[in-house]
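These notes concern the structure reproduced below.
The complex appears here without one of its protein chains, the remainder shown in place.
Right, chain A next:
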Amino acid sequence: MERIHQGRTVDRGRPTRRGVLRTGGLLLGALSAPALLSACGTNAAADGAGNVLRVSQPGDPKTLDPQKQGDMVSMNVLINMFDTLTTRGRDNQLHPRLALSWKATDARTWRFTLRPGVTFHNGEACDARAVAFSIERLLDPATKSPIVELRYVKGVRVVDRLTVDVHTTVHDPILPAKLSLFGGVILPPRHLSEAGDAAFAEHPVGTGPFTFVSWRRDHELRMRAYADHWNGRPSVDGLVFSPAPNASSSLAALQSGGVDLVAGLTPDAAEQLDGYSGVTLDGYTGIRTSYLSLNTLERGPLQDRRVRQALNHAIDVPLLIKAVLGGKATETPALVPRGAFGFDPTVKPFTRSLETARTLLAEAGHPHGFSTALTASNVDSNVAEALSGLLARVGVRARVNLLDPGTYATRLTSDNRGALGPIYLAASTVWTMDGQSIVQSNVRSDRRQSRWHSKEADRLIDIEELSESPTKRKQAFSDLQRLMRQEAPFVFLYQLDNIFARNDRPRWTPGSAGVLAMESAEVSC
């Protein structure tokens, strides 16, 4: 009932666009009103209150076992039912969650002190044993976990009831950050051993702010506020997640009052929603960072540093952001996004001068440009075509080669570093908020996607990856970004905003990673 009331209020406030059609549709509206009323009535009854937040995102969770998924869409749902050891605050700093404090006791050990008095939704205590159990389950090959963040973890030792030591094979400076999402979810050991994996995945039990109610795959997942949560009961009584695979259906759901908040919108999808009354678009600086990878290992123009610099000058990123992404992105000067550890604001982006680009190309022996290919996943087709157009202005004729996302992913991770051609468009979500996330598989010469060999870069990455001192790491990141800015093994592009469309009900602010943790959300009825 609350929902109907709300929907009608918004309706009245809306200027009468398509007035004719609306009048014509009054009869139809009246005819279907009873069905609609009963639909909302039952929904409200099932929740026990009208204080429910309905969120839609592009997909549905793959599974409700948090250790058997590795994608953000699943995590966005699960993070509301499970807690992690650490968490990333709105200030981009790492904050305590199930762990109250942590420190490196030696180069290969992180010690975590746990929050006392935390219980799972079934009453089971969340203690050091649960933490050890969770990490060991994640590492066990039998779990078939696609989560890779704990790759350096060798084992876990329970020190006392509220203390655990995590042992690693190398020094892992960002381990606490890795435990803020996928790697850090804590599961109930007793319940899992009694109920088994299959039952657990059907009815997950965590320590999180919401408890599981029901899930109808590809339709909706319902949760209820957990009154005994250690951080207090959430403000909303219930949470409903539903998938909306395309932007037009999420827009329709939002406008017809089916959902309150739409997440995971791409900039061009957001453009479609812009300007409708009753729909507000919120954009927050995000950390999904895009770049072009240039193959400097194969013979060709890209081996010449001047050519690579020319490409960086030719691609006018601010123009691209304005024209193609509706302004919903921020330029990144040298791969590491702002907000992440290691970002150096003193490294300036290229000047975006066609003149400079042409001069550099001429100096490198390509006064009339050259022909090449630009590969991208077809979800990024707009951006890829725009990039090709920008390159054409300086005579670089880049044929756009679009692949379906699956083929693209296969080639990206294949042993053949040239599988995606001389230039490909890629993006990485730096959710650990540490520069290492984006650098790790792209730069050091022995890494899978590295297409640039530099002894100096390798040395800086070793410092950045293995030092215990944050100051040394920060310095290494700064030096590395200056070097990359100079050598230009990539065309540095932008970090995408997290875009949300909502109606007038919800009040909620996401963090940089854009994770849909709804603990702090409020709705007005």
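In this text, a residue touches a chain if its C-beta (ideal position, glycine included) is under 8 Å from a C-beta of that chain, and two chains touch if they have at least 3 such contacts; residues count from 1.
Note that in this section contacts and distances are computed from a predicted model.
When the unshown chain is looked up in UniProt, the name that turns up among "Zn-dependent protease with chaperone function", "Glutathione ABC transporter permease", "Acyl-CoA dehydrogenase family protein" or "3-oxoacyl-[ACP] synthase" is "Glutathione ABC transporter permease".
For the chain missing from the display, the contacting residue among A:Gly327, A:Gly365, A:Pro405 or A:Pro470 is A:Pro405, taking the whole complex into account. Summary of contacts with the chain left out: across A:Gln309, A:Thr375, A:Ser388 or A:Gln440, the touching residue is A:Gln440.
Of A:Pro189, A:Gly208, A:Pro243 or A:Gly435, it is A:Pro243 that touches the chain left out of the display.
Residues 7, 11, 18, 21-22, 25, 28-29, 31-32, 35-36, 38-39, 42, 59-60, 62-63, 65, 68, 70, 141-142, 144, 146, 148, 151, 198, 201, 216-220, 242-246, 248-249, 251-253, 255-258, 405-407, 409-410, 412-413, 415, 428, 437, 440-441, 448-449 of chain A touch the missing chain (whole complex, contact as defined above).
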